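Every protein chain but one is kept in place in this view of the complex.
Let's turn to subunit A:
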Amino acid sequence: MAMLSVKDLQVYYGMIQAIKGLSFEVNEGEVVALIGANGAGKTTILHTVTGLIPSKEGKIEFQGKDITKAPGHKIVTYGMAHVPEGRRVFANLSVYENLKLGAYTRNDKKEIEDTLKMIYQRFPRLEERKNQMAGTLSGGEQQMLAMGRALMSQPKIILMDEPSMGLSPIFVEEIFKIIQDVAASGTTVLLVEQNAKKALSIANRAYVLETGKIVLEGDANVLMNDESVKKAYLGE
């Protein structure tokens, strides 16, 4: 059974239908990419899954539990973390405070400290800057902080929205390497990216979105060599 399954999802912004009935699945241990152009609905899907936007129709299940109507603040307690588009770190809070908020729903003080140590190991730069306000970090560092903050909840699945957006090529490489590390350590990853080439290079499977619908799905390697995908998303 799939870890996360979305069935016949429909989402509206007022009168405008953003998601027009789509279904997808993420299995435990997989890295699944959602790719597509700007405005295809990728971010909307993630926001709906984590309860920030209500859906009109459809069903979202996580580990067999219906979470379609679950409020946003409950989602993280089920083991799902979301690294939102544009990082959205708390700019006027320190790096340390941001990370601590990532573990907001956890109560085991000692284990939280252990997770924090792990995060600092994975992102040494965050430890160097732990007392700095998050708003003073560079874009790449903020992305690391957003990821670290999400990992502080010890999620079973992590949803990442455009982690490479606006970053220098060096940081893009680094961020994708970290995503691979996270996946290798056993966390399932659902990745939304405009950088389709990079996304497909680390994903197991992928779905291609166009204006609120899935137009193509399959093995990432197969999609990478698909003529229509190459033409539309890989710039070849």
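Note that a residue touches a chain if its C-beta (ideal position, glycine included) is under 8 Å from a C-beta of that chain, and two chains touch if they have at least 3 such contacts; residues count from 1.
As a working rule, contacts and distances are computed from a predicted model.
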Checklist entry - Hey, which one's the missing chain according to UniProt: "Methylamine dehydrogenase (amicyanin)", "Mg-protoporphyrin IX chelatase", "3-oxoacyl-[acyl-carrier-protein] synthase-1" or "Branched-chain amino acid ABC transporter permease"? => result "Branched-chain amino acid ABC transporter permease"
Checklist entry - Which of A:K20, A:K59 or A:K100 sits in contact with the chain that's absent? => result A:K100
Checklist outcome for this item: Among the options A:T50, A:T115, A:S164 or A:T188, the absent chain makes contact with A:T50
Item to check | Sites on subunit A contacted by the missing partner chain, in the whole complex | outcome: 50-52, 71-77, 81-82, 84, 86, 88-93, 97, 100-102, 104-105, 135-139, 142, 149, 153, 166
